[in-house]
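To start, the structure itself, in C-alpha cells.
With one protein chain withheld, the remaining protein chains of the complex are depicted in position.
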C-alpha cells in the first residue's frame, strides 16, 4: 500500500447526555500502525468514545486522524476520511450476499453512473478482501446465513474495502470460539500492517495475545495506558477492577476462566 | 375583542379535544412505539358505549357519567385483545403494525355498521351540558366545551400521577427507558405492555364519550380524528406527556385562528405546513427522552 | 452488457406500445356504430333495471334508504303485473361512495347487464362521474336527489328538486317572515357553493344582506369557529347547506352557543327525517327545512307509501324526500315506457313530456324539455317527535327551471 499510515490523536474529549458526562476529558494518542485495545468496566465510556470519534454523538475537544480534525463533520464525511467502525452487534446486511456487502462497502465514492448499472464480476479490492477474511468460497451466500464469527470477519472485510485507514472495532470476538478468536487475531495483525486499529474488548486472553498497547478507561477518564505488561502492573487498574466485583472476571490480573 | 377571546376559547377547546384523543396514543405510540390505526375505532367504541348505556339508563346525566368508566373498560379490553392477538407479534415491525391495525379498523367499522346500522345514532346530552355560561362583555363559554376541557385536564393529571406514583407507572416508565434492563430487573415486560395498552386504549374510550357531546356518533367517526391525533404525538415528541399537551393546545389555537382569518380548509393545510416546518427544526418532536442507545 | 439488455427490453416494450397505438389509429375512422349505444335486453319475460347506490363507504348512510324505496316501488309494480307485461328484474350495484367506481358500475350495468334504465346516485360528484357514461351509451339514469341545478343531460331524468323548487322557495319563505340578513354555512363541495351563489344573487335583488359565508370540509366535525362567526354576525337567519355528519356537530355547537330556532332560525336543505333521527330533536326542535315532501305530507298516496315502507322495513324507519323521489322515479319510468309502448330509450324520452303521477308528495308532472319534474315546494319545522311538519307550501307545483332562466336576478349565474 502506498498510502501513508496515520495515527489517532484525541485531546480533552468530552461527551455528556442531559447532565451525565460519559466521556470526561479523555486524551490519548494511537500511533500509526498500532493495535490499541480500550478496556474498562461497563459504563467507562469506551463505546461513547468511539461514537464521538465517528460523529455519532456530539462532543467537545479535538479528535484528529493524521492531520484532519474529525469533530463537527457528519458521519458519512468522517467515514470518507478513512475512519471505519464495527458495532457490538453485527450489522452486516443480512438480506444481501457477502459479495454485495463488500461491494457496497467498496463503493462509497462511486458516481451515479456506476451505481445505476449492474455489477459485473468482482472488483479487485473486493476479491482481495474476500481472500483476506477467508470468505471467498461464500461470496454468493446471503450474509444473514453466515455463522457469527464469519459475520464479524465480513464486517472487518467491509472496512478493508472501504479503505478505512483507522479501524475502530467494538468487541469483535464476543461470542466467538477459540479457533475463531485466533483467526480474528491473525486477521488484525495482518490488517495492521498498513492500518491503525483500535479494539474495544473484554476478553483478556485475546488482549494479552494480540494487543500492542492498552488504554484503560474508568468513569469517562483515562486511568492507565501502556503495554499489556505495564497496564497489568498498574496498581490503580487493579484497584478499580477489584472495586467492581462484577467485572472481576475481566480484570487484567484475574486468572482466565 | 369579544370575538378574539371567544376564538381563543374555541382554540383551547379544539386543543382539549385533540388532547383527549391523542392522550391514549401518546401512551401506546409514544411510550411503546406501536402505531395503532384502530385507535379511532376505540374512540368509536366509547361513543357507542354511551349510546347503548342510554338505552338502559335514560337519565342523560347519569348515563354520561357511568359511560366514562364503562367506555374506559370496553375500549381498554378491546385494546388488550388487539395487543394479545396481533400487536404482541409485531413489536419489532412498527410499520407492519400500522398496516395490520388499519385492517383491524376496517373490520371494526364494518362491525359497527352491522350492529348499529350505517346511519349515525344519537345520544341525548344532559341539559346542563347543552347550555353556556355568559361572561361579562358578551362572551359565552359553552358548557360542553368546559366539560371536555376539564375531562382532558383530569385525564392528563390522572395519567401523570399514575405514571409517577404507582408501581405500575414506574414499571411502565422503566420499560420505556430500557426494555432489556427492565426485563432483567425482574419486570414482566409483556404484562406491563398489556397494561399500557389497556390504559391507552381506555383513554380512547373516554374520548369517545366526550365526543358524543360535540359531534356525530357513527361507524366512521374515528377515521377523521386519527391522523390529527398522530400528528399531535409526533410533533409533541415521544416518551413524554408534556409535549403532547403543549402541542395539542398549540395546534388547536393555530387552527382556530387560521380558520377565523381564512377558512377551515386553508387552516388545515396551514397546520400541515407548520408541522413539516417544525419537524425540520426538531425532527424528534418537541421533547424526547435522550438515551445512549444507538440512534 | 447488462445495461444494454435492460435497454433492449425497454425498447421492445416501447415498440409494442407504438405498434399498438398505430394499429388503433388505423381503425379509428372505420368504426362509428360501436359507439351508438347499447340496446337493452328485453327479450325474455323480464326487463332488467340497474340500481346504483353506495352500499358501503361514507354515503351508504343515505343511499341505502334510497335503494330500499326503489326496491319497494319495483315490488309494487311487479305485484301489479309489471311493465308492458314484463316483470322488473333489479340488478344492484355498489357505488362504494367512490366516484370512479360509480362510473365503472354504470358502464357495467349498461354494457354487461344491458339494463333498460338505471336508478340511483346521490352526490353531485357521482352524477357528474356517470353522466358521460350514460350519454356515451345512450342509456337512461333516474336521479332522485335535490341538487344544484345548472345541468340538463338528455339521458338523465331529475326527479328531485332543482334550485328553483327548493332553495328559491325557502328564501321566499324567509323573506316573507321578514328576514333581512342571512349567514350561509355549507360543506365544501359543489351543491353548497352553487346554492350560495344563487342565494347571494337572490339576496341582492330582494334587499337582503348576506353577512357571511363559510364552508367546512366534508366530514368536518369542528364548528366552534364557524358558530362564533355566525353568532357575532347577528344575522336574522342561517341558510344551512351542510351535508351529513357535519350537521350533527354544527347543531350541537349551535345550541351550546345559546342560539335557538327563535333567536336565529336555521333553514336546512339537506336535513330530512333520517338525518333528524341521527342529530337528535334535542338540538333540532323548531328549526326549519326546505323540501318537497315530508313523512307527514297529507294525502292518500303518501299514507299508502309510508305504510308500505314501514311494513317492509320496520316501523321505526322514517320516509324522506330523496326516498320519495326515488320511489316516484320508478313509477314515472313505468308510465313513460307504457306511453311509448317500448323500452327503447329514445322512444321513452320522447314520451316523457307531460307524464303525471299522483305521488306521495302530490301531483308531479314530467317536463320533457328539461327532463326535470314539476313539484310543490314545502317548508317544514322539526317537531319534538322527530317528524317535520309543513308550515308553508308553494300552493301549486313549480315548473322546473334548472338554469333559473325565468328569474331576472339570476342572469349572471349560468
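Each chain gets a letter, A, B and C, in the order it is written, and its residues are counted from 1.
Simple rule for what comes next: a residue touches a chain if its C-beta (ideal position, glycine included) is under 8 Å from a C-beta of that chain, and two chains touch if they have at least 3 such contacts.
By definition in this document, contacts and distances are computed from a predicted model.
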Hidden subunit of the complex - UniProt protein name among "NADH-quinone oxidoreductase subunit A", "Urea ABC transporter permease subunit UrtC", "Multicomponent Na+:H+ antiporter subunit D" or "Heterodisulfide reductase subunit A": "Urea ABC transporter permease subunit UrtC"
List the displayed chains that the omitted chain touches in the full complex. A, B, C
Touching the absent chain when the full complex is considered, from A:39, A:133 or A:158: A:158
Specify the residue from the set B:16, B:142, B:231 or B:256 that touches the hidden chain. B:231
Of A:19, A:121 or A:235, the residue touching the omitted chain is A:121
In the whole complex, what residues of subunit B lie against the chain that is missing from view? 29, 33, 35, 86, 89-96, 98-100, 102-107, 109-110, 113-114, 223, 227, 230-231, 234, 263, 265-266, 268-269, 272-273, 275-276, 279-280, 283, 294-295
Against the chain that's been left off, what residues of subunit C make contact? List them. 2-3, 5-6, 9-10, 12-14, 16-17, 20-21, 23-25, 27-28, 31, 34-35, 55-56, 93-94, 96-100, 103-105, 107-108, 111-112, 123-125, 128-129, 131-133, 136, 150, 188-190, 193-194, 197, 215, 217-218, 412-414
Spell out, residue by residue, where the missing chain touches subunit A. 54, 56, 75-76, 79-80, 84-85, 87, 89, 91, 93-97, 100-101, 103-105, 107-110, 112, 114-119, 121-122, 137-138, 140-142, 144-147, 158, 162
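Convention: only the chains that are shown with their structure count from here on.
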Of all other chains, the one whose Cα centre sits farthest from subunit C: A
What chain sits nearest the middle when you go by CA atom centres? B
Counting contact pairs per chain pair, which pair wins? B-C
Mind checking the centre-to-centre distance between subunit A and subunit C? Centres are C-alpha means, answer in whole Å. 72
Determine the centre-to-centre distance between subunit A and subunit B, using the mean Cα coordinates as centres, and give it in whole Å. 46
Could you put a whole-Å number on the gap between the CA centroids of subunit B and subunit C? 37
Would you please write down the residue numbers of subunit C that are in contact with two or more other chains? none
Residue ranges of subunit C touching subunit B (in the complex, touch as defined): 58, 60-61, 64, 188, 214-217, 219-222, 224-226, 228-229, 231-232, 245, 248-249, 252-253, 255-258, 274, 277-280, 282-283
Flag every residue of subunit B that touches subunit C in the complex, lowest number first. 2-3, 6-7, 10, 13-14, 17, 113, 118-125, 130-132, 134, 140, 142-145, 213-218, 220-221, 224, 255-256, 259-260, 263-265, 268
